[in-house]
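Everything below concerns the one structure shown next.
Only a single protein chain was left out; the remaining protein chains are all shown in position.
Note that the chains take the letters A and B in the order they are written out, and that residue 1 is the start of every chain.
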Amino acid sequence: MEYRKFNETYVIRMDRGEEIVSSLTAFCRKENVTLATVEALGAADHVVIGLYDVDARQYHKHNFDGPMEITSLLGSISAKDGEPYLHLHINLCREDMSVIGGHLNECRISATCEMIVRKIEGIVERKLDEEVTGLNLFQFV
Amino acid sequence: MEYRKFNETYVIRMDRGEEIVSSLTAFCRKENVTLATVEALGAADHVVIGLYDVDARQYHKHNFDGPMEITSLLGSISAKDGEPYLHLHINLCREDMSVIGGHLNECRISATCEMIVRKIEGIVERKLDEEVTGLNLFQFV
Partner (left out) sequence: MEYRKFNETYVIRMDRGEEIVSSLTAFCRKENVTLATVEALGAADHVVIGLYDVDARQYHKHNFDGPMEITSLLGSISAKDGEPYLHLHINLCREDMSVIGGHLNECRISATCEMIVRKIEGIVERKLDEEVTGLNLFQFV
């Protein structure tokens, strides 16, 4: 990963073989990013994406391999228990150009990933919502 | 819905059972947002999406139900006749992780929706283009 910061905006390049979620988490710790938006595109060859089952309170995860373009990656960085908390959703096309997508768990870059992280001056945390969803929702302080 | 404003950026959480288009319209009225961009992700269990037929000048609408992740939601808030005008397009994955999408008419949240609204200082209106498209297009004043 290599990047530059211009005012409150980071322009980031991740490289072949990097895993997006872990690289971005490490970036957040290093740069002390606690509230930001994320947008990206790129190319991947392995992804783990999920769909949340609210009733069962669990993510159904699926692996996909092979050449894919990241047609969109959107999400946010917030904070939970003093650690960066990433919430990213992704769309990817496969060789027939059909698109799959979901909640992003893991994505290995095949060629490059070009990402924009826009810092927001403020604090938004996460709190486990035990009552309704079983998810860590935005908690405003 | 709960939210905080940080400079010109709103961080918004919508909750289970809320309908995105009506909630966001109410938000715009309350906060007097007349020009902004919208980006979001989340999870939904009912959506009405459409595709515009330029020749017939009408939207073909389709309903989808069941567990879905909102893999991307992008669009804008502008103004028409003194009222907020939303134009949103959405992608959602279904249980097999395949993605459907279109012009967003209606979307009911199943778990959460995390939205960023970035205000733009300016005015952009809408005007019905009767001649070519039959749509309310950006009108610059």
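For the reader, a short list of remarks on this structure follows.
Please note the rule applied: a contact is a pair of C-beta atoms (placed from the backbone, for glycine too) under 8 Å apart; a residue touches a chain by one contact, two chains touch by 3 or more.
Small disclaimer: the values here were computed from a predicted structure and weren't measured.
Considering the full assembly, B:99 is the residue among B:11, B:44, B:79 or B:99 that touches the omitted chain. For chain A, the list of residues touching the undisplayed chain reads 2-4, 6-7, 9, 11, 13, 15-16, 39-41, 43, 45, 67-72, 74, 91, 93-95, 97-99, 110-112, 114, 116.
The set of chain B residues touching the chain not shown comprises 35, 37, 39, 49-54, 60, 62, 64, 72, 74-76, 87-91, 98-103, 120-122, 124, 132-133, 135, 137-138, 140.
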